[in-house]
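Sending over a structure as C-alpha cells; questions will come in a sec.
Every protein chain but one is kept in place in this view of the complex.
Chain naming follows the written order as A and B, and within any one chain the residues start at number 1.
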Amino acid sequence: MKYSTASIIKRAGIGLAAATAMMAWSLAAHAEDTYKIGWASDKSNYLSFVDEPLAKGMEVAIDEINAKGGIGGKMKIELDRRDMKSDPMLGATVVQELIAAGAKFIVTTCDTDVSLPGAQMAAKASLPVMSSCGADAAGPSQVPDGFGFLNVPGSLTQGAFLAEYAAAKGYKKAFTLKSKSEGYTHTLANAFEERFKELGGEIVGQAFYTLGDSSYRVTATKMVDSDADVIMSNAFPSDSTAFLKDMERLGNTKPLLLVDGNDTPVIFDAGKQLALSVMATYGGDRSPGSTFSKFEEEYRAKFGADPDSLQTALGYDLVIAVAAAVEAAGSTDGPAVRDALHNLDNVHGATGLITYKDSPIGKGIPKKDYALVKFDLDNKKFITLSTGFPEKFPPVK
Amino acid sequence: MNMLAGKWWKQSLVGSALLLAIVLVIVAIVALAGSTTDMRILMVFLINVIAAISLQTYAGNSGNISFGHVGFMAFGAYGSALFTADPAIKAIGIPNAPAFIREAAIGFLPAMLIGTAVAVVVAAAIGRVFVRLSGAAAAVATLGFMVIIYTLLSNAEELTRGSKAFSGIPEYTTLGWCVALLALTIVVARLLRDSNTGLGLRACADDPIAGQAAGVDILNSRYVMWVASAAGAAIAGALYAHYIGAILPKAFHFELTFVLVTMVIVGGRSITGAVAGAALITILAEVLRRLENGFSIGSINLSEAPGLTTAVLALLIVATLTIRPQGLVSRWEVEELLHRWQFRQKEHASVRAEENHV
Partner (left out) sequence: MHLQANDVVMKFKGVTALDGVDMELRKGEIVGLIGPNGSGKTTFLNVLSGVFTPTNGNFRMGDRQWSKVSLREAARLGIRRTFQNIRLFPSFTVMETVEVASAWLDKGDRRENAQIALDALNFGQYRDRIASELSYGMQRRLEIARAIAGRLEFLLVDEPTAGLNHGESQDIVEVLQRIRGQRGCGIVLIDHDLNVIMNVCDRVIVLAEGKIISSGTPQQVRSDPKVIAAYLGS
C-alpha cells in the first residue's frame, strides 16, 4: 500500500506544522508578493506513485527559494496541489479551479495525454503549463500558442539513449516488451528499436502486455528461449515487478534494460533480476558540490530521509526552471513567462543542466542528461554508472 | 386530479416535464449562484445524467446491469470527434486515416448522429447475444465488451491515435445543447420505459415466467432497450468529447463505468432514480473532493485525504446494496412518488378525521 498508518500520521503532522507556519506567514504576506503554481496532480489514482515523490522535490525547491526571499529575492512561491485522480475531465476542471484561485503557472500530472484537456484549458487562459513528468514529445505541440512544456526530455530521447548504450555494450539482438495501453509504454520502446536498428542491431522479438497484467509467463518464456542477447522492457511498476519476477522463475540470465518509470523504491520488490538490469533515469551527477548533492542535503533536512526516488529531483527541477523563467521574464504575466521558459539555457537543476532554448527535441521539451543506473539490492539504492544524452534520436511524430 | 389515470403516454410526458423542471431548477441555481468551476461540474453532471439515463434504459428495464455502456459512449465520442476535428490537426495526428475522415469537418449535429449511428450498428450487431444472458453472465459479458472496445481504441493508432489523446475537437457542447439533449433523453427514456415493451420487460425482470405467461416477448424487448440505450450513451459520449476537447480511450474505462453504475444502483430502478443517483453522486463527489483538497480558510489547508472520494463511493454502493437494494427512489418515477405521497397524506388525514370524530 501507498500509505502506512505511520506515514499518514507523519503526513498529518507535517500538514499541521505547515498549516501553522502558513497561517503565521500569510498574516505577513500579501497575495501580490507570491507566485502561485497550481498543480492538477494525481494524489489517489495510478499516477500518484510518481506525483508523490515529485511533490516532495518541489517542496524542497520552494523552501530553498523562499528562504532566500523568493524569486528574485522578493516573490515567494506557493504550491497549490489538487487531486485530479488521473481523470482527464476532472483534470480540466481542476485546472480551471486553480486558475480561479490565482495560479500563474499550471502543472499537470505525469501523462501528457491524460493532462491534455487541462493543459488546453491553461493555454486558453494564456498560462504556461508543464506536465510533471509526462514524456510524450508530441505533448507540447498539442497545446496551443507554445504554452505547453515537458519537464523531461521525452520518451524518444530516452529510448535512443538506451539503444546507444546497448550498442556500445556490443549487444546485437534485442527483445522488447511494450504496451499500447499508454503512449509512454510503447513510444519509448519504438524509439529504442529504431535507434538500435540504425546502429546495426536487430530486433528478434516484440511482446505486448496490458497495463495491470499479473502474469508474464508466456512472454518470459519466449524471451528466455529467444536468441536475444539483451531485453528491453518499457514497463513500469506494478507490471515491471511482475514481469521481472516471472523472468526470475524461468531462470533468465540475459541483461535487461529498464526505463525511468521504474525509478521508485517499489522496483526493489522485483528481486534478483535487478542484478542483471540497468535503468535509464535522471539525476546523474552526484559529485560533492553538485546541485544534486545540495538537493539531497536539503531533502534530508526537510524529510529526515534520503530521497526515496529520483522523481524527487525532477520535482525540484521543475520549480527551479519555473522560478528561473519568472525571474528572467521580470513579470508573472503568462506569455512573458512562457517566452522566458523557452529561452532558458543551462540552469542548474538537481538532475543536471536544464536547457529549453533551441531544444533539439521539440519546442517546450528540455534537454537534460540521462543517467544510467544499476541496482544495489542490499541497500535498495540506485548507483549511477554513467550520464549522457543520445547522439541521435527519432523525430517527433 | 389523478396524474396516474388516463393514457400511459400522458403520464410519461407529465413525469418527463416534472423531472426536467427539477433539473432546470438545479441548472438555474448553479448558473445564478455558482462559480465557473461549479458551472463545469454542472455540465459534467448533465452529460453524466444523459449517460446514466441511457444505462438505466437497459439496466432498469431489463434488470441486468451493464458495465459496457462506456464503450458506446466511446463510439459517440470518437465518432463525433473524428468528423469534426480541424483537418489541419488531423493531418498531423492521424495522417494515415482514410481521407473521408481526415478531410471531414462537418457540424455538431450530423457528427453526433454519425457517432450515434456507429454505436447503434454495433449494439444491434452484438445485441442478439447479449440479450440472451442474465445475471452474472450478462454483467461479465458487458464488462468484456467494455474491455474489448478499450483495447481496440488503444490499438487503433492510425484512426484515433490509439492510447494517445485525440485533440482538436471543437468545443461545441454548450449548456443549451446539454439541456436540450437531456430533455430529449428523458422523454424518450420515459416513453420507452412506460411503453408496452418497457412495462413487459420490467415485469419479466421481476418474474420472467409470469411475464412470459402474460405474453411478454422478453428477448426482443431487451434488444430494443439495449439498442436504444446504446444510442443514448453515444449522445452522452459526443457531448463529453465536444466539452473536454481532447479524448483518450482511458476516459472510457473502469473509472467512468464505476461512476455511472454507482449512479444507477444508488438511484434506483427508474429514470427519476438515474437522475437522483447522478445528482447525489455528483454532489457527494464534489463535496468530498473539496474536502480532500482541504478546507481553504485563507491559505490554511486543514486536511489532506486523497482517495476519500473513491472509498466513499465504494462504501455507498455496498451500503445501498445491503441496506436499500432497491435504491434511493426504488422503482418509482417522480410523478408516482408525488402521487403516493399525496395518497399517504390523504390516508393520514382520514385517520385523523376518524379519530377526531370518535
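Convention: contacts are C-beta pairs under 8 Å (C-beta built on N, C-alpha and C of every residue); 3 or more make two chains touch, one makes a residue touch a chain.
All of these numbers come straight from a predicted model, not from anything done at the bench.
Participant: Relative to the complete complex, which of the depicted chains are touched by the chain excluded from display?
Facilitator: Checking the complete complex, the chain left out touches B.
Participant: Which of these touches the unseen chain: B:Ala210, B:Ile283, B:Leu321 or B:Val351?
Facilitator: Answering carefully, the residue with contact to the hidden chain is B:Ala210.
Participant: If the hidden chain were put back, which of B:Gly6, B:Gly107 or B:Gly144 would touch it?
Facilitator: Only one of B:Gly6, B:Gly107 or B:Gly144 touches the chain omitted from view, namely B:Gly6.
Participant: State which residues belonging to chain B touch the missing partner chain.
Facilitator: 4-8, 196, 199-200, 202-203, 206-207, 209-218, 269, 326, 330-331, 339-340, 343
By our rule, only the chains that are shown with their structure count from here on.
Participant: With centres defined as the mean C-alpha position, give me the chain A-chain B separation in Å.
Facilitator: The computed centroid separation for chain A versus chain B comes out at 36 Å.
Participant: Under the stated contact criterion, what part of chain B meets chain A in this complex?
Facilitator: Residues 35-37, 40-41, 44, 92, 151, 154-155, 157, 162-165, 167-168, 240, 243-248, 250-251, 255, 289, 292-293, 298-304, 306-310.
Participant: Show me the residue ranges of chain A that touch chain B in the complex, using the header's touch definition.
Facilitator: For chain A paired with chain B, touching residues are 11-12, 15, 18-19, 22-23, 26, 43-45, 48, 78, 82-83, 85-90, 92-93, 96-97, 100, 112-114, 116-117, 120, 136, 138, 141-142, 180-183, 186, 210.
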